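Heads up, one of the protein chains got dropped from this complex, but the rest are sitting where they should.
By written order: A, B, C and D. Residues from 1 in each chain.
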Amino acid sequence: MAKPGKTLEIRTSPHILSGYSVDTIMFNVVLALLPITAFAVFAFGLAGLLTLSMALASCVLTEHLICRASGKPTTIGDWSVTITGLLYGLTLPPSLPLWMVAVGGVICVAMGKAMFGGLGYNTFNPALVGRAVLQAAFPVALTTWIPSFGAGRFSSLPSSTLTLPFTEPTVDAITSATPLALWKFSQEATATGDLALGFTSGSVGETSSVLILLGGIYLIARNMMNWRIPVSIFGAVAVLSGALHLMDPARYASPVLMLFSGGLMLGAMFMATDMVGSPMTSRGCYLYGALIGLVTVVIRTWGGLPEGVMYAILLGNAVTAHLDRWTRLTVFGTRGKEAAT
Amino acid sequence: MSETELVSRPAPPSIWHMYRAMVGVGIVCGLLIVTAFQVTRPIIERNKAEALQKAIFHVLPNASTSATYRLDESGGFLVLEGKGVGAELVYAGYDDNHELMGLAVEAQGMGYQDVIGVIYGYSFAEEAIIGIQVLESKETPGLGDKIESDPEFLENFERLDVSLRDDLSEMANPIVPVRHGEKTHPWEVDGITGATISSVAIADILNRSAQYWMPRIRSHLSDFQGDFQGEE
Amino acid sequence: MPSESLWTIFINASLVNNFVLAYFLGICPFLGVSSKLETATRMGGAVTFVMLVSSVCAFGIQLLLVAIDAPYLKLISFIAVIASTVQLVEMFIKKVSPALFRALGIFLPLITTNCAILGLALFQTNKGYSFVQCIVYALGAGAGVTRARVLMAGLREKLELAEVPDVTKGTAMALMIAGLLSVTFMGFGGLGG
Amino acid sequence: MRPMRLLGLKTFRHGVHPPESKDETSGLAIRQFPFAPLLIVPLVQHMGAPSLPVVEEGQEVHRGQQIARADGFMSVSMHAPASGLVRRIALAPSISGRMVPAVYLEPFPGSTQEIEEGTPCPLDTASPDEIIAAIQDAGVVGLGGAAFPTHVKLKIPEGKFVDTLIINGVECEPFLTTDHRVMLEQSGDIFMGIRYLLKVTGAQKVIIAVEANKPDAAAHLREAFPGDLDGSVEVLPVKYPQGAEKMLFSALLGREVPSGGLPLDIHALCCNVATAAQIGHLLPRGQGIQERVITVTGPAVKRKGNYRIPIGTPLRFLLEHVGVEEDVNRVFLGGPMMGAAVSSLEISITKGTSGVTAFTDSAAERTHSQVYPCIRCSYCVDACPIFLNPSLLGMLAANEEFSTMAEEHNLMDCFECGSCSFVCPSHIPLVQHFRAAKDAVRKAKAGAA
Partner (left out) sequence: MAATSKSSTDEFIKGLWKENPVFVQVLGMCPVLAVSNTAMNALAMGLATAFVLIMSNIAVSSLRNFIPKQVRIATYILIIATFVTVVDYVIQAVSLDLYKALGAFISLIVVNCLILGRAEAFASKNTVARSVMDGLGMGIGFAFALFCLGAVREILGSGSLFGAQLFHDAFQDWVVMILPSGGFFTLAAWLLLFNWLEQRKERKAKSDEATTLALGKEAV
């Protein structure tokens, strides 16, 4: 009989783990984003493909180089920067000059993530940090859209895509307004079917609401996403815009348009739910979602910009710490005590 | 200083010392301020007047002299004498032959970021706005601030119709903003793509101001025709 | 007389043209002390209160200065009035509500050199606001300052537990966050229109 | 507060679902385990003062004979697990890593190993105090794992009362099937034990809690439930840590044990099902605990099963007897969620040992060894059965802010169930952090006092 126990390993309990690991979660988010990415390439052709590739490449490379520079092992293996790169790419206008895409990618990772201490401490969603700073830097380029499903999209590029670095892009002859801009500036509603399936103009990956929903549902089913956040965002947006629409249908957009247009779907499903920047308690998540929904509707309805999801989520990220504090759970057995003191 | 502390502890400085210090310093400071004010005042006032004149001539291209009028309680216009604090002012522009070319009017309203202030020129002959200059704006650089520089946008104001109804009670057509490239009427303002809010704001500011001023000005046209010759 | 509605003034002062994030007024205390939430909230309250009081005072002074035609005394009288207002407020609170004094007291002297207060007085005069407009402006500005502080406090508290790289620790990090907040608040642009 | 329900079954909020891994042993009947050539009976098998030996080196003892007596109230008796010779009374290694006094007993190879009977404690005539004394004499401690002297728990102070007795047959720890088999095979002892417990505590009602993954046990107990007892058998959903006292009270009664308080504060008392069975078995016979049922299982164990094992059996003998894989490198006393890893196989089985699980590296669940930073996924917040924020506590612990953890974030309420570490996708050793932090806080408090 063997003599067991020559090399016993001592660890403290528990000795088994659930099997989820940071990299598995992150990888699954990437999986959930793949159909959206594929559709984006299908809808915007070469421009979409190049934008996404450049976004991804610049983010991953920046992360790698920063890790190298600070003498730490590279962290691109945990897939988190891949998500950042993909999400960032998906929020960009397809005709954006590639050099701007690259600049934004560096901003995403350097300013949104590395500066705060890397994964786990990136208080603001890195993809949105990059996107927001880029929009502040190049407001015109970031609000110029091309129509989806253009005829020659697989053979030619919008003239702006290959603009030389640091030079101003020439605006293409064929630009197209997003559904939200159409509503905001000329009160034109886009057909619901087009909105849901993504036959509209907009950012590379925000157009197909159906695929975004499917990706989100996959993650929710695998418990890799907090369903409360998208649900309360959608709820808040639907209720608010619904009430406004009922009051004055000509002035205020219908809830359907609000829900299925712009970056709301993508933002609510994949960016507001970024674990690092969202609250930890369930009640906190509901409040967080409601706040994002409210701010989105306010900016879209009364603000200067047609779209406000990005700012709403960044604001949500900023108040997360407070939400966590206010919605702290009552520790088991302290209910009576707190009432007494 | 520790030395002062040692001294001051047992016997704090008398009230007299404090008064002396405060009043002394106060008098010197007051003298300094008033001197600076007196020395610079004429220069500043000249600068301001020059800047205003430049703006008036900019929006009334054919004018070479100008005069300031204020709206009287009676509804008529009088030449401004002294300071125009609290009064509602318009500036009349005259050409080399002392012919009245038009009026320059200041207007302001809310833009994208903050208040936008403009001055625009009104031509009696054309019954239209013939020039505009932004005096004050914090619009987004590169986007909203195109209202100051975008040539296509500024073309709107080479001849923007503000004609009145026959009874001079109100404007025939309000100034309305339209989307870029959709201007069909002379009273429409062709917007700037990507800077919609700012261009709409300009149209609104002009509309509000014109709605207020045009009937008043037209009904007292003769007030500006006086034999007054504007200053160069 | 500016025709802005009270609501516009409030939204602009508190969101669009936030004193801290768009005008950089009161940056020093914003960067310096706001790492504890409770302090941030109280300090915000104190600033708002002083803003309100000094806004009213500044309105009165401006009337007086116009009446005696002495615009050159504006700055000197504003700063003198703000400094003494803070002193008076401090004494008043100490007398009336010791509890409130304990909560706000230590912050009050610091507020004298807070440029947001003087900035408010100067801006409202430049804009030529009426009395009611001034009050709303002060409230909006105070709300904006408080909001910026509270957000900053939460973020910094969170970052205290983070493994922030050595190079970015401290003021540089606070400035970056302020910049990001400022970008975020840009989203509210046009709300006041 | 109303108890929470899940699919119609009462349960507590939060918790986790580790793989149960009970199928391989739950159907195996309890078997008697042979005597090791040398039994090492530690004199510290319970929380409290070590028992005082009443035998001498070289003395012959009978199986069941008292070999050590209680040292004060917070202590219990010890009984000889076999008839044999006391070789020596000396220090022996224990699970905590400390050396503790122990009786080295060499069983007589040819002995019939009959158990010596003492003075019975009849249910009908004995007073509550006499029963409590008898329980102490029988050496009964909580067999669920805590090994808290049972008689101490049963001694109800003046002014307090108990209305409900809960018999804990939940056994939520993965792999273990001890209680499951005891409920199936010793229901008579269990109900006898319940009668003793009801008499001592004065409770009117008894609830036997069984997790839904043991339907046969629940059905059997329901069938055997004596008609004269007021109570029921409740089936609870499968969820970890359903078997923790606090979770049970909250699930069954909707009452929360106050932070820092005792179950008595909510008029309830909880007793493990195996403990009840031991009481019901030992007291009428006047015997003491000299063996207990233990599940020996885990991927590395060849002949898994539920064995009745003499107290003091060395772990090495036990594992050699059941056969283990050669590359076994993790052995736990208890289950994988709360069990303690052993550093040496020279320690022996005690009364608190409810199971022995052994893993090899290849079979170990801990496949991801890389620790990531906390990504605030909130899995741990949703898992913690007492509503702490383990993520925040973990970060505070990393910064050594122990006093903040205790004062502002209720660190001391953590009972180390391991749910947070189990779900953590970043593999942060949260429970380990919390143990260290709690130690530090206790030390600081002791230093201050």
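What we mean here is this: a residue touches a chain if its C-beta (ideal position, glycine included) is under 8 Å from a C-beta of that chain, and two chains touch if they have at least 3 such contacts.
None of these values were measured; they are calculated from a predicted model.
The chain we do not see here touches A, B, C in the full complex.
Which of A:Leu31, A:Leu65, A:Ala136 or A:Val298 touches the hidden chain is settled by the complete complex: it is A:Ala136. Among C:Leu31, C:Ile93, C:Cys134 or C:Ala162, only C:Leu31 touches the chain left out of the display.
Although one chain is not displayed, its contacts with chain C can still be listed: residues 21-28, 31, 72, 74-76, 79-80, 83, 113-115, 118-119, 122-123, 126, 166-173, 175-176, 178-180, 182-183, 186. For chain B, the residues touching the absent chain in the complete assembly are 1, 4-5, 8, 12-13, 17-18, 20-22, 24-26, 29, 32-33, 36-37, 39-41, 43-44, 47-48, 51, 136, 140-143. Where chain A meets the missing chain, the touching residues are 100, 133, 136-139, 141, 164, 166-169.
In this section, only the chains that are shown with their structure count from here on.
Chain C has its Cα centroid 33 Å from the Cα centroid of chain A. One inter-chain figure worth recording: chain B and chain D are separated by 86 Å, centre to centre, where each centre is the mean of the chain's CA atoms.
Along chain A, residues 117-118, 120-121, 304 each make contact with two or more other chains.
Residue positions 373 of chain D each touch two or more of the other chains. Contact residues on chain A toward chain B in their complex (touch as defined above): 139-140, 143-144, 175, 184-186, 304.
On chain D, the positions that touch chain A within their shared complex are 1, 16, 18-19, 174, 246, 250, 256-261, 316, 319-320, 323-326, 328-332, 336-345, 358-359, 364-368, 370, 372-379, 381-382, 385-389, 391, 410, 413, 416, 418-419, 421-427, 429, 431-432, 435. Of all the residues in chain A, the ones that touch chain C in their complex are 70, 111, 114-118, 120-121, 123-124, 129, 132-133, 136, 295, 298-299, 302-305, 308, 310-312, 314-315, 318-322, 325.
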